[in-house]
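So the structure is just underneath, and the comments pick up after that.
In this view, the complex is presented without one of its protein chains, the others remaining in place.
Chain lettering (A and B) follows the sequence in which the chains are written, and residue indices restart at 1 in each chain.
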Amino acid sequence: MEVSLRVLPVDPVDRGTQRIRLGPGLMSSLGLRLGCPVLVALSGGSCLCSAWPRPDLADGFIQIDMKCCSPNLITKTVTPTYLTLSTHPGPTSSPLPHSPTSASPSLSITPVSCPKLKAIRVTVVVQCVEFRKTTSSSFIHELVKDMLKGMHVYNKHVIDVVDYDTDIKLIVIESLNPDSLEAGLVTSKTGVEIMGTRTLRHYRGQLEEQPRCPLGGLEEVSACLRELLRLPLLYPSTLCSLGLSCPRGVLLVGPPGVGKTLLVRRLVREVGASLVTVRGAEVVGSRPGESEERLRAVFGQARAAAEEGPCVLFLDELDSLCPRRTGSSAPENRLVAQLLTLMDGVDQSQRFLIVGATNQPESLDPALRRPGRFDREVVIGAPTVQQRFSILSLLCQAMPVCASVDLAELAKRTTGYVGADLSALCREAAMLAIQGNTQSSLEQVITMDHFTSALKMVLPSCLRSSVGQTDCPAVSWEQIGGLEEVKLKLQQSIEWPMRYPEAFLRLGLSRPRGVLLYGPPGCAKTTLVRAAATSSHCSFLSVSGADLYSPYVGDSEKTLAQLFRQARACAPSILFLDEVDSLIGSRSEGNAPQSAQTRLLSVLLNELDGVGFRTLERRGTEQMLQAEGVVEPHQQEQLEYHQVCNKEVMIVAATNRPESLDSALLRPGRLDQVIYVPPPDLQARVSILQVCTQRMPVDGDVSLEELAGCTENYSGADLENLCKEAALLTLQEDSMEASSIKHQYFLQALQRMTPSLSVQQLQTYKQLFR
Amino acid sequence: MEVQGFEGTNSGRRTPSAVTGSARKVKDNAADWHNLVLKWDRLNDEGSTIANKIVNLGLSKDSHVNMMMECEETSAPSSSQNAFGNSNELEETCDNLLRVVEKMDHILSKMEKLVSSEQGIINLETFQYGTGGRQIPLFQTWPTSQFAEVSSKLYEAYNQELTLKRAIVQELAHTTNPDLSMVYLSCWLYQPYIDDSVKLLLEGLLLETGHRPS
Partner (left out) sequence: MSKSTLLSLEQVLKTCFQSLETNQKVWNSVLLECTPLMGSLGNLGEQLRAFQKVKIANSPLHTFPDLHERLHFKLVQAVDIVLGKLTDKMCSLQQVRDAISNQVSRAFQLYEQNVDTLDLTTVTQRSAITPSIADMLEWLQDSEHYYRQQFLRRKNLFQTLRSDDVSLLETVSQRWESLGSPSGEERLSDIQHKVSFFVESQ
């Protein structure tokens, strides 16, 4: 039987009396007597009330005073206007609400027996910390006892005692004695034990359900950080007895999107500390002194929170808050000084930890980074292959992903993607899957195709706004005709080390650091590199002279260094320097010793074999190679190989004036693989023509071999042009309706053109490096 | 709890007492002390009321002056008259307070006499028994010199208190700072120099001389 009851607000008279007002008819049908304790199960929680008939004895209404209810009902303020009561045959029925199939939320009322309790344990929630300080614990005990006396309480419920008008706002029932009881009556003989006092803010903060955020690939960093958080926060006395001073500041450094903020939030929840968050911009105010005041207030807040448990003060975007001090009167200077003072003022006994996060550590004031302030610096780099794999698997857990999706492959192909990028990628893939399936609302599955298309849309954020970022179309080896030898060499030196690093490692083969492609113009050097990049699935950064030039002194060098940094951040990657001769030239050619080109050259030389990585660019940790588990899937192992062997940047340069290059660039260890891309020979020309005419309707009489024979010294680009000319001629001579290109037009076009390469030019190329 | 006036020299002797000589004198002195202190306390309460009145008058005069400044001449004659009446009344009350202080002074002089009387008893004893004084205490345990000590300590306390009260009387009507007036009043009422030790000494004296049932 189901009864629909109209919910009315509680009478002011009934407030704080724990009564549930029901119609007498309903009460007798439920077998309730006056003041009988009942457990009222609502959607989302339950509350313990005592049943009373309505004064007007009308049925069909319900009024509930939620003085004693489960914690999740405390924050709820909205109550539905109608509740459906399902009456159960007996008191044995479950107190849980039924599945919400009916229109109005359901409700069940079950009488519970409330024997007298021997003892009860409670936590007291007070308005402010001062109360705890000024009031003796014995008086709090007395108050709580008086408040609870005569009440029916339910285990783990929260009792609202606001109407007593004291600083005690809530009493949380932690456990009952005897243990077997779920509910009971507190009498004057019931012992009340107060487990602790907390402030309302703290308690509410704990109640708030934060969405659980998956965190993948940050295990090591989080373990390191967890230790830092746990030790001083949870075991301060141990550290004290060892005579250690706990670190009180941790600086998280890493590019945007790697999950610094997420990590801190997650860890804080895990450790059970309270979190005070400051974003740089929130603190900065316009009036002089305002920012400092706010900063002090935040520290005060953290200090107050720290008094009732571990606390973490999280300064997000620290670089905006504390830029390097410059000049003498900038307002930021005062803010930095204030922060320094506050950090120094944090007492060892105050149990709070300051965590700063930044993506530009070099723009922070150096005084902040000395020991005693931010003692520890934890670097979170862009995720490695394995980290990406674990992030992806975490992200895909919640998604209906097709079994064919190879996450390992995906992880390999998402070099330079940070956590945020990967989640954007998954979202994009899911969107694509939805768009594709709108018509058939069948089960929606995300396939590998969706991911591949999403890969084109979501670019790694560390490459955004980079000069080298190019939108290069995918080129396959087959699209380049001829040059089989060169292709093989390129595959050897670029594609293989990128794709099969483990094989290189096995044979003790060191991979080339850089490759120089030279050869006459128009012989598909750029296309070759593109094909290599496409097939080795790594980040591809391409830059040419024009990208780098800038009218400002030092700007070009900075851009180049930045380019290398980005390339390293998303390693393995290929950095392609097109027209490298125009970029840097040679020192010997009588350039002024301090010209931009010379400086660029020295930057390039430095970056090519500089000493190690910068700390900021550190990624992952070195112990990756030690297999942790005994039985690890083969795939995983392979990923590890990839990760360890493959963290370098391959530099590929192309030029058609190799003689003007500085010789220092070409020595081993820099651009040590020099590949000559010759003009196509007869065989190559045939295949180039084949590739070019693949999409052209060519007449049967066209002999590509003959054409190839007549095009000595034609470059690949020339041949492509020739085909175009022939097609245009066909349209010009025949008509717009022409359906095929005749041989004669090819010949005509040939007559109009001259080869772009000359014999002696080729001779010089051949003699070079021989 | 209060013992309302012991039989002392002031109130005539109706009940013949067993003790005689020095003991008799000391006992009477103790009763006198008690009575004088009671009188003093009564005067103090009286003075406190008067002092309160003075402060209130002073404050209202102040506010009056302020009001006059605000509303210039509109109500000048009446208010000036009022102020005049006020100041008349103030003067009268101050005189009352002065009279209270005079009475206190009178009590103090009696106290001084008591002290010198105790001193005389000691001198007598030195004359009778030599410098070591009497071997058997007059009452229960106190040597004779202690009565004189207690008396002079009590006298000192009341003397200091009276000096304070004189100072208060002089300043009370002239101060414009309400907080300071308040402090004067509390000083008058709570008699900071008559502390618990004074009360204790007096109680000890009464107990020793047998005025209080031990």
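Criterion: a contact is a pair of C-beta atoms (placed from the backbone, for glycine too) under 8 Å apart; a residue touches a chain by one contact, two chains touch by 3 or more.
Just so it is clear, the structure is predicted and the values come from calculations on it, not from any experiment.
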Selected residue (touches chain absent from view) among A:134, A:238, A:363 or A:397: A:134
Interface residues of subunit B (partner: the chain not displayed): 160, 163-164, 167-168, 170-171, 177-187, 190-193, 195
Contacts of subunit A with the absent chain, listed as residue ranges: 12-13, 16-17, 24, 27-28, 33-35, 52-53, 55, 57, 134-135, 139, 143, 146-147, 149-150, 163-167
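The rule we apply is simple: only the chains that are shown with their structure count from here on.
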Centre-to-centre distance between subunit B and subunit A (centres being mean Cα positions), rounded to whole Å: 84
